[in-house]
Each structure stands twice: as C-alpha cells, then as structure tokens.
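Complex shown without one protein chain; remaining protein chains in place.
Right after this comes chain A.
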Amino acid sequence: MSDHDELTPLLARPELLLSRRSAVVGVAATTVLSAGTMGCKPCFSPVRPKPPTTQKPGPRTITVRLTIREGKFRELRALLDGDLDPFEVPAAGIHYARLFTTDQRSLFVMVIYDRYEQSIRMLSDNAAGVDPIFELCEGYPPGGAADTPALNQWIWDNKICVELYYRAYNESQPVIRDALTLRENFLTFLQRSQGETGAELRALYEPFWNDPHLVVMLPKLALQRQGQKAADLDVTSKTLLRMEPIVGKGRVNPFTLLARVKPGELRKVQRTLRLGTWATIDLGLRPLENLPTLHFARVSIINGDQMLFASVYDGDFIQYVEDFGTRIAKEIDQVFGACIGYPLAGSQDVAQFKDFLRSHELQTNAFGGSYLNHTLLEIQSSLALADELECFRKRVDPDDPKLRKKLDRFLYENQLLLT
C-alpha cells in the first residue's frame, strides 16, 4: 500500500465519486434511474473508502466500462484474440480479472481484488500489456498505465455501478494461496510419514511444524500434483494472476451474460437485488451460497435496460446450469425472469434455461485468476484445514510423546477435509 499512498487522497473524495456515478448512470438511463432517487445505495463497486474497522475484509470488485474509439473495434478484437497477454506481470491481491466487449463501442474490465489500489497497481505494472488495448479507448491518459494517478482517475471515471455482488469467500488472495500451499504441504507430509512413529515421525514433523508454508518440503511432488504444468501452480511459480485465452474447459471458468430486461420490470429487479432478499454480502439470506461451484457473481444494469451478469464458476457449464435450476430455482427465476426470452417454466426447465443462458452469453475475451486450477470446494476445504492445522501446530510440538496418536486423531476428526 505504501507505494500507492498518492492514490488515497483521491479515494477520499466521495463527491468526485458521486458526480461521476450519476453521470454514468445518467447517460444510460435517465428515465429509469436518477442518482437522486434511487442512487446507488448498495453498490459494491468499488469500495468506498471507509474507516478500516467498518470495512468488511475480503475480495471486492470493480466493473469498468470503457468506450472504444470510433472505428477501433476490429483492431481491439484482433488484439484480444491475438497472442498479447495483457496481464503478464504477476499481481498481488488479485483474485480474478476479465475483459470482454458487449458491442462495438464498449470494452468491459472486471477485476476482483483485495484492495482497490492493487487493481490499479496490477494495471500499471502491466502497462506493456494493457496500453495497446486501452489506447483504443476514449480518454486514455497519454502517459499510459505507467502514469498511475492518471490511470486511477480514468478507471475511476469509467467504473459502473454493481447492483449485486456475491462472493463465496471472505479471505484475501494471499490467505487463500497460503491455505492451498499448506494443504499441499500437509498432504506431502502425510504421505512421507505414513506408518512412521517415534524419531522418524518427529524428524518429518519438525520442519512442517517450523514452517508449514515452506514450499521446499517436496517441491517436485507438489509440482506434479494433478499433472499441472509448472506455470499453473501459483504456489511455486510466482505467477499470481494468469491471464489466458478461453480455450476449452478449465477447472475455473468465467461466465458473462447480457440480457434485456422487460419494460417495466427494471425497478422490481433492482429492488430484489438491492434489498438483499436475493444475495448481499451484508445480510444473512444468501441463496447463492447453495451453489457449491460459484466463486463470484455480479450484476450490473447497463444501457438502462440490460442486465449484465458475470460469474466465476467451476467445471462443466451444464452442471453449473443445473445447480441454478435445482438448487436456487426460485431465486434465479426472480432475477432472470425479468429478462426477455426467459423460459416460461423458469430455470427448472433445464434445457430451455440452458438455451437462454447460452444464447445470451457473451464471449469473455480474456480471463485470469490466481487459482484457476482450484475449485471452490478445494479453496474452502483448504481454508478450513489451514485453521485446524494452525490449532494443531499450537497444541502439538514435535517432542510430544503422543505425536502419532494425536496426529491420527486429528486426521480422524478432519478426514473430510483431506479427501
């Protein structure tokens, strides 16, 4: 944070923030929404600087809508479809990021970050990658992304309101990364110490006990788990955020959807989204939690009557769709049901629902994340295991005469986190 202190004064000027926001909304939807009446009350993007005590920790999101300069769309698409890796330089504190276009004039950037400054930093560190893309958009600072204050202002000016923001975990990116490493290391320790007792067990436990995050425990084994390429393993390579073109199915995938809201339904949907009956991070009612494959979801309204839905999910699209239709059918119908083309029978008609999603899906041109090889369940069980291990390490030191017994007991109690 220290090297980005110059950003703070800007963030602390909410009036600047507000005026831009109404302007952005105003252009798009003067008739429907005026900043004065409905405003952006539960707007989760980006974090309004709050005193550190009240600000909930955990991943936040920003959605930026950039206007592509007239006639530059094809050039931009060619860039995005080409070999250019806009986010080659590793970035700290970034969970996921994506780029996509909705039409010939709009390029969207979505980032899920721990601290807002980190997303600006990620962009400026990647000036070489993002400049060629952003230069095709209006108002891009002449100094490019290297000019951090100007970049910050530009991003800030172009951000749009997020009506709904859902996240499945509250931990920061380094915490998650560490938990994943820890789990890996612990499994390595278990494998090596299988059947060992006494001095041998002690000798194996000691280095783990001293520094459970030590990556050198058995780097080779760690590297080969799941047959990952070295670069895929965020823990060993320093690649924290890896952008890649969307080819085929990965473990973690982006989904982006744009659908028109039926005339007259907009306010109702917005109310649903904002009231928190659907899902907010502040209220207890969170139907989206019932989706065991959903990492993040966001909804914005753009152009006055279009719903922009973006999520990060695990595995197979069909499974994801079914989860919607079977686990939270009612809630999803409430929100997407306001869109033109939504199946009459709702999301329970899986085939029709899938068609609806597929036909309104937008191509995500670039997608990157810090743990593209780790499912939500893996992240959650790693976090839980990390907590348990921390307690265990405090309780049981290598000289404990009952080490084996206590370890076995620990394994018994936490066996579901190890599978």
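Throughout what follows, contacts are C-beta pairs under 8 Å (C-beta built on N, C-alpha and C of every residue); 3 or more make two chains touch, one makes a residue touch a chain; residues count from 1.
By our rule, contacts and distances are computed from a predicted model.
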Chain not displayed: protein name in its UniProt record ("Putative spermidine/putrescine transport system permease protein", "Peptide ABC transporter ATP-binding protein", "Sarcosine oxidase subunit beta" or "Dyp-type peroxidase family protein"): "Dyp-type peroxidase family protein"
Among A:115, A:202 or A:360, the residue in touch with the chain that has been omitted: A:360
Candidate in contact with the missing chain, chosen from A:259, A:366 or A:396: A:259
Chain A residues touching the omitted chain (full complex): 102-104, 187, 190-191, 194-195, 221, 224-227, 248-249, 251, 258-260, 292-293, 306-307, 314-316, 318-319, 322-323, 326-327, 339-341, 345, 349-351, 354-356, 358-362, 374-378, 380-382, 384, 405, 407-409, 411-412, 415-419
